[in-house]
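Read through the structure below, which is laid out as structure tokens, and then see the notes.
A protein chain is absent from this complex, but the other protein chains hold their places.
Right after this comes subunit A.
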Amino acid sequence: MSERQVPTIYPETRFYWDGAKAGKLLLQSCTACDKAYFPPRPFCPACGSRDVEVIEASGKGTLYSYIINQLPAPGYEPPFTVAVVMLEEGVKMVSNILDCPPDPEALILDMPLEVTFEQRGEIAVPQFKPAGGAQ
């Protein structure tokens, strides 16, 4: 089985991946809007202001939506879950759901999740798993 994809990292997103390597899920927040946003960019997508700061997310979220993928992807053994997680900070991001079988019985929408990190070579990839350990 080939290796899982690693992201191509660009200057504007370097901080995010550096944060993941240090075990932190980093977002950005607009000073004027006082609102977090994702994915990274050096300005607020709501108002266009460049006055933004990097914040550390709590790492808590809920299962917002998902599919159970039966199709091949490098480094993945189907079936596997592709989910959208709603973070406590109000932003959505894609993740797999680790420590949880790819089964509708186990994947309950709005169930609490917490961040973890999956190592892919030199890169740490933010991932989510059921909060408080495996279900």
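As a convention for this text, a residue touches a chain if its C-beta (ideal position, glycine included) is under 8 Å from a C-beta of that chain, and two chains touch if they have at least 3 such contacts; residues count from 1.
The criterion applied here is as follows: contacts and distances are computed from a predicted model.
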Absent chain [UniProt protein name; select from "Monoamine oxidase", "Thiolase", "Multisubunit sodium/proton antiporter, MrpA subunit" or "Xylose transport system permease protein XylH"]: "Thiolase"
Residue of A:33, A:106 or A:125 touching the missing chain in the full complex: A:125
From A:67, A:106 or A:131, residue that would touch the chain that is not displayed: A:67
For subunit A, the residues touching the chain missing from this view: 4-10, 13, 38-39, 64-71, 73, 76, 79-80, 82, 84, 92-96, 104, 109-110, 125
